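Pasting a structure below so you can have a look.
For this depiction, one protein chain was excluded, whereas all remaining protein chains were kept in their positions.
Now for chain A:
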Amino acid sequence: MIRNINILLADDDVEDRFIISDAFDTIGLADCIQFVEDGEKVLSYLDTIGEPVPLPNLVILDLNMPKLNGTQTLKLLKEDQRYNNIPVIIFSTSLNELEMQECMHLGANSYVIKPVTFDECIDTARRFYNFCEGTYQFPTIE
């Protein structure tokens, strides 16, 4: 089965990468997701790919990352004409109102709190996929 969904997730926490990877694996969508360690790697990854490899359908950014953090990366992506159409979801441990407002203002599609339980992780992975398919919309937080 050929899948044309490609998600890029940036998180400096190896365990978090493993958890999400495991969740995608559990639902049989392991090849739909790629991982990088920080914001800088997001940009360099995007810069190295090109035709015929398509741009990711979704970029998921952790907030607290070394070098380029989530907010900075989001800003750079939205300022770049090549990438500003890629949907971006912020993926954070806790809800910080101010950061969330800033991210939404910068053009993030949603702000998702990292899941806690195993089941929630699987749900979240499925929602990311469904979001790319256009079958799920994350609730917009004001």
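The definition used in the following text is that a residue touches a chain if its C-beta (ideal position, glycine included) is under 8 Å from a C-beta of that chain, and two chains touch if they have at least 3 such contacts; residues count from 1.
The definition used in the following text is that contacts and distances are computed from a predicted model.
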Chain left out of the displayed complex - its UniProt protein name, from "Nucleoside ABC transporter ATP-binding protein", "histidine kinase", "NADH-quinone oxidoreductase subunit K" or "Osmoprotectant transport system permease protein": "histidine kinase"
Residues from chain A at the interface with the omitted partner, ascending: 13, 15, 19, 93-94, 96-98, 114-119, 121
